[in-house]
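One protein chain omitted, others in place.
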Amino acid sequence: MERIAVLVASSPTSASAERAFQLIRDLSAQGHAVTLGLLEDGVLAAAGGLPEVPLAACAAVKVLAGDLALRGMAAGSLRPGCQPCEYGDLVDLLMEQSDRTLGVF
Amino acid sequence: MERIAVLVASSPTSASAERAFQLIRDLSAQGHAVTLGLLEDGVLAAAGGLPEVPLAACAAVKVLAGDLALRGMAAGSLRPGCQPCEYGDLVDLLMEQSDRTLGVF
Amino acid sequence: MDRSICVLISQAPYGTVHAAEGVRHVNGALSQGFQAVAVLVDDGVWVARPGQQPGASGFTSLSDALTAALKASGPVPRVAVHRPSLEARGLTAADLIAGVELVDDAGLTQIITETQFLLRF
Amino acid sequence: MDRSICVLISQAPYGTVHAAEGVRHVNGALSQGFQAVAVLVDDGVWVARPGQQPGASGFTSLSDALTAALKASGPVPRVAVHRPSLEARGLTAADLIAGVELVDDAGLTQIITETQFLLRF
Amino acid sequence: MTDESKPKTLTLFLTATPFGAQSATTTLNLAEAALDKGYKVNLFLSADAVYGSAAGQKAAGLPQVGERLPALIAKGLRVDLCGSCLQLRGLRGDMRMEGPQPSSLKNLFTMVAESKAFVALGR
Partner (left out) sequence: MTDESKPKTLTLFLTATPFGAQSATTTLNLAEAALDKGYKVNLFLSADAVYGSAAGQKAAGLPQVGERLPALIAKGLRVDLCGSCLQLRGLRGDMRMEGPQPSSLKNLFTMVAESKAFVALGR
């Protein structure tokens, strides 16, 4: 079983984000530990938007703080289970904390 | 009541095409005569794809023949009610046969 | 008939430049004597979320740009937000900048058929 | 472990260049000694529809390009089509070029976790 | 085409790059069909579409875009380029083909006001 990072930059209403969320559910069901990184329009999934982030399938959900603020969302308004992060945290995720990176969706 | 041309170039699975199809239904319900022109990835709606073309809400559906052939679909495989057309037919639609043009979605 | 245009903004701000281009063209149309209606639909509704903070990113705040347009001393746009799109994203009118109006599907088609031209982003 | 890459093609051909770029990079990966799997998912399944006829448009037929890749004398790719995406578009295996395989959700994740890298288009 | 003495105007507004999407090609095909029918046709290239005015394009495996513009301009196509979009992208005059001219929102909306149909393409 692997530690897998999945990056999503598309709006949660896009086919691309929906595909990524489905992949996360399937990877999680197979026993992988998936960390979701949300950036760009993808951060909308962490504070609203449909479909919602597949929280139950994620070991962690990291949300780029600058991209949240840019879109008028305070880090305090994140769904429970989502953590704000910086670019350096995403780099650590890809380079040190994951066996595999998928994306950007 | 107006004659309205709506052009759709996006895949029928896109938010853009769904929005255009909803607009067509609403405009038709208000008594407008809507002609739908499908081009680029939009032609996929005329031979398959979800959601389907809102045929009942359209006075006519014109589908760019070259864009159908490019995607491996014969003009003969069009859904009943859809007609193949050329660029010149779309120009006639916008310039002579419509009071208003909406698009390209 | 006065010249008029509906600028339809259907994409989320910042992820692509289209929403910013929409706001820019609303202002451009106004400055050229058009009546302008900005319609925010689908992911475009996020443009009217207040408090967008570009920080040092280099982006221009689109909520600030829309607010400035609405408060201008010269001609101002109408800004209509599509209520079904808003609700589908778990948002309400309270989540939007001041000065915008909500429209349903019928209101959307009414704006589109009352203006002369449509500019879609 | 042999070097391997999964090229995920998720957009319809021709409307954007991404599907064509996907096919080009499958061939590029093969020529550089990678095992390559092309996965067609969502609107990407339309890439495997046979008989694409560019005529005088200037486009390259992607069904022909995929078929040529599958019949090459050197290394050939695997081409997997996501069955749920196919069925959602009213298509079946009979609507696809020869030589492709169908995969379900589990098959898709298996390919992704069996290859070293993912290149998404 | 019309019983008025002045031809009707079609204005096309493109925001997409020449080779990233089919919409640039669609735009030129619509423009050509309209010119062939005797209409006045304006093309306004905005945002990333201004790259379509770069000199020296050599399409291979994809439809020609910039290479088609001179013939369309010879047929009467007016091509305007969003001026601020050019500056942003560094597309100086010596990097562009002859014909398309840097323009403005003022020109765009003047064209729109005179048009029978105004169509925006690109994604």
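Note that the chains take the letters A, B, C, D and E in the order they are written out, and that residue 1 is the start of every chain.
Note that a contact is a pair of C-beta atoms (placed from the backbone, for glycine too) under 8 Å apart; a residue touches a chain by one contact, two chains touch by 3 or more.
Predicted, not measured: the structure shown is a model, and the values here were computed from it.
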Partners of the unshown chain among those that are drawn: A, C, D, E
Among D:12, D:29 or D:91, the residue in touch with the chain that has been omitted: D:29
Per the touch definition above, residue among D:17, D:86 or D:112 touching the missing chain: D:17
Missing-chain contacts mapped onto chain D: 3, 5, 17-18, 21, 24-25, 28-29, 31-34, 117-121
Where the missing chain touches chain E, by residue: 17-20, 47-48, 51, 54-60, 62, 66, 84, 87-92, 95
Residue ranges of chain A at the interface with the undisplayed chain: 5, 7, 9-10, 16, 39-41, 67, 86-88, 90-92, 94-96, 98, 101, 103-104
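Simple rule for what comes next: only the chains that are shown with their structure count from here on.
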Contact-graph separation of chain B and chain D, given in steps at minimum: 1
Chain pair with more C-beta contacts, D-E versus B-C: B-C
Chain whose mean Cα position lies farthest from chain B: A
Whole-Å gap between the CA centroids of chain A and chain B: 36
Euclidean distance of C-alpha centroids - chain A vs chain E, Å: 39
Approximate Å spacing (C-alpha centroids) for the pair chain A, chain D: 26
Numbers and ranges of chain C residues touching at least 2 other chains: 42-43, 118, 120
Residues of chain B whose C-beta touches two or more other chains: 9-10, 13, 15-16, 40-41, 67, 101, 103-104
